[in-house]
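A single protein chain has been omitted from the complex, and every remaining protein chain is retained in its original position.
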Amino acid sequence: MRRALPYVLALAAAFAVAGVFVAAMGFNVPRAYATILFTSFRTPAGFAQTLLKFVPLLLQALAFTVPLAARKFNIGGEGQLIVGGIGAAGAGILLAGLPAPVLLPLVIAAGLVFGALWAAIPAWLLYRFQINEILTTVLMNFVSFSLIDFVATAVWRDPAAGHPTTVPIGAGARLPLLAASPPLHSGLLLALLAAGLVYVYMRRTTAGYELAATGANPRAALIHGIAVPRIFMLALVLGGALAGLSGAIEVAGVHHRLIEGMQSNYLLLGIIIGLIARGQIAAVPFVAFFIAVLEVGASAMQRTMMIPAEMVFIVEALVLVFVLLSDLVRRR
Amino acid sequence: MQSAAPEPVVQMEGMRKVFGPVVALDGADFMLGSREIHGLLGGNGAGKTTLMNVLYGLYRPDAGRIRLRGEPVEIRGPADAIRHRIGMVHQHFLQVGSFTVTENVVVAAPLGGRLRLDLRSEQTRIRELADRFGLTVDPRARVEDLPIGIRQRVEIVKALYRGARVLILDEPTTNLTPQEVDGLFRSLRTMVEEGLSVVFITHKIREVLAVCDRISVMRDGRTVLTQSRAEGAEEGLVRAMVGGQLDTRRSVLFTGRDAEGAPAPSGEPVLRLEGLRADGGAIEVRRSEILGIAGVAGNGQTELAESLIGLRPDSAGRVTINGAPLVGGPAGAMARGIIYIPEDRLDEGFLPTASVAENLVLGFHRRPEYSRGRLFNRRAVLDVARGLIREYNIRTPGPEEAAANLSGGNIQRLMLARAFAHPSTLLVAHNPTRGLDIPSTEFVYEKLLALRAAGGAVVLLADDLDELLLLSDRIAVLYRGRVVGVRERGRADRYELGRMMSGVA
Partner (left out) sequence: MAEQLITFTGLVLMTMVPYVLASQGTMLGGRAGVFSVAQEGIMLVGASVGFLGTYATGSLTAGAVLAMAAGGLFGLALAYFTTSLKMNQFVIGLALFFTGLGLSTLLYKVTIGVTLTPPLIPTLPVEPVPVLARLPVLGRVLFSHNVLVYLTLLLSAALYYVLYHTPAGLALRSVGENPMAADSLGVNVGRVRYVTVIIGGALMGLAGAYLPMVYTGTFTEGIVRGRGWLAIALTFFGGWTPHLIVLGAVFFAAIEVLSFGAQIRGIGLPYQFLQMLPYLATILIMIPAFRRVRVPAFLGQNYHRERRTQA
């Protein structure tokens, strides 16, 4: 309870400050907040939608948090999602005839591997040339935007679609549904499983200890026999694999094809989640769920009240700032 | 306790300063007389530096009054102190390595309000000023290219250039050879003759007795004794510094007890180092031996230490441990039982965001007692940590507490616990007592000697010649990355070592 209190206060403060903005723009603040907070829980469809948002947010947040534990900033989750999605879609399209028990694992594995490989480029540049990973991971995002455009318009284009989109993946590549109405795919289980494995890895393995030690003080870790440059690389590649998994799930679970723009703003939200959770793996799923609630509420608010959904972005940034501030107050 | 007090320049009364849970100054008083060299003596953590940082405006005191030449003043920052013509030379030089000497000196100086920076005329001024006090420096040299002794002169010149009348020197002899120390003392005398007043911070009784007119002793944030040199018997100063913290008659630090008469080094060499001696020979360390490494800081000590722990293969010669070459980097070295106490323990040994327990096993974490296969055995780590916390008196709520919450002294004990609790083939200690208070220093000395008595092999790299003379069986002198000479215990003369350290022997 005492650990949750700073979070609660930070939330209240963020909503209060944002409320001033909303009111200043001439909107009804209580109604706006009620929409933001309760849309997810009013209808089964709203809840399912929230869980669907939760999956990529959780994985993107982990993709940021795992490297962060080694004090490396992975701002490339977007590109890793896209390229993971390309890998998954490629497997799902090229091997469309295979039966589901063979194809589905291949599609998921392709997402993991492609995401990891995309992250391996900045990781290797860091390892070999000490190039700042923030820059390279971000720049690789922009490269991936062109890559997905190429794949969706020139390689596996769906001529019937107005927007750059590939042809659908094979039926065996689709993630089975957990519930049919409202539809909820089983990627949720995959994401939770991934989070569980990450937690065990960080807390219970020697490699996890070395990762945390590196993040705490790379120089001390190096002197005490930990292969720090390799840990940096490993952490980034692991992050890439998690982001790639989120791409595979979007393809195999949600769209059943590759669509340009499917990465939405998951990267930024993932980073916000990781930072609000202050890098604590155990806190990430809860924060991710909360942000998913806000996001679903924000689109409802835009639909019903004409308040731009970007408003919630300001709320999220404010939550982050206030959480960090509460940290500061507690340290005093 | 009273002494013939000279005319006061600086008076500090009832100074108090608290950092979080640590009371650094607890009502300290201090009076600096006109034209005197005033020794401020005490162990680490006694509050000497904190008191002078308050005078220089770097720390805002929580209580206390300061008067300059009788006038009450408030010093809000270094700019105020400089305006009151106070200068301070810190133990860790505050310099920009990539700037020239002149640039370092003139930063933020008034320069007559000119808009364009004219360094040429300042160079001449700096050269003249330095020569006048026997502090010759080349104003155009880049600071990072200069040896430590010269960099210290730059610091003093910075203060004199701003017209300092009160000069504070914090442990200025730490990195100097005995000859350089004599030179510094001559410069200080010149300054006093020109009307300056000097505060000389040190933890060495010998030094205050050599150069100071009056001496104040600090302990636990208070001034416990002020007297003139004439009144000063060494024994009284020791008692004032130590208080009841230590039995000085039995201490290694003050008597050298045990340092002699220990078992003689024996057996096959534990460590063999080739390619480091200037004369081409090898350096060996056997069981029950402490090899001291002397030298002015920056002459290859760090490189040597890091090659002994596998971090710089081949940079300072070839390393052989118990007859087999050292391979596999720091992990290989740790696996062979080489334990390292780094000089900068916070930077190179401490994991602030990890727990106390996780810190206690850093480097040993892959040993079977802490890791089963790829799984980290948290329970075993916690058990060991609980024992060490008790044995080494680390004050913390528990082994899972974040290490960042420990106080400085407890962090030091944690590092020492890690190094001494695990069995070692070779212990490499680089300035292991830097920053430690007197009881902790004594503790380290006892541990090192106990390790030697139990057959351990130690390489002790230290800037402090006294420490080396006290503990080492042999002393090797480093100069520009090479060992230029080795002396046995009892055959080492301080000034001869000093000549070797500056490359003239």
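Think of it as A and B in the order they're written, each chain with its own count starting at 1.
The definition used in the following text is that a contact is a pair of C-beta atoms (placed from the backbone, for glycine too) under 8 Å apart; a residue touches a chain by one contact, two chains touch by 3 or more.
Keep in mind the model is a prediction, meaning the values are calculated, not measured.
**Student:** Please work out which displayed chains the absent chain touches and list them by label.
**Tutor:** When the entire complex is considered, the left-out chain reaches A, B.
**Student:** For the chain left out of this view, which of B:Gln95, B:Gln152 or B:Asn377 touches it?
**Tutor:** B:Gln95
**Student:** Just to verify: which one of A:Thr43, A:Gln130 or A:Thr304 makes contact with the chain not shown?
**Tutor:** Counting the whole complex, the residue in contact with the absent chain is A:Gln130.
**Student:** Looking beyond the chains shown, say which of A:Leu95, A:Ala161, A:Ala227 or A:Leu268 touches the absent one.
**Tutor:** Of all options in A:Leu95, A:Ala161, A:Ala227 or A:Leu268, contact with the hidden chain holds for A:Leu268.
**Student:** Which residues does chain B use to touch the chain missing from this display?
**Tutor:** 19-20, 22, 24, 45, 56, 58-60, 77-79, 82, 88, 90, 94-99, 103-104, 106-109, 111, 114-117, 158, 162, 346, 407-409, 411-412, 435
**Student:** List every residue of chain A that touches the chain not included in the displayed model.
**Tutor:** These residues of chain A touch the chain that is not shown: 25, 73, 75, 125, 129-132, 134-136, 138-143, 145-147, 149-150, 153-154, 268, 271-272, 275, 308, 310-311, 313-314, 316-317, 320-321, 324-325, 328.
The rule is simple: only the chains that are shown with their structure count from here on.
**Student:** Using CA atom averages as chain centres, what separation in Å is found between chain A and chain B?
**Tutor:** For chain A versus chain B, the centre distance works out to 48 Å.
**Student:** What residues on chain A touch chain B, complex-wise?
**Tutor:** Against chain B, chain A makes touches at 203-210, 212-213, 215-217, 219-227.
**Student:** Per the contact definition, I'd like the list of chain B residues that touch chain A in the complex.
**Tutor:** Residue positions touching the partner: 306, 309, 311, 329-335, 340, 342, 347-354, 358, 362-363, 365-366, 371, 374-376, 378.
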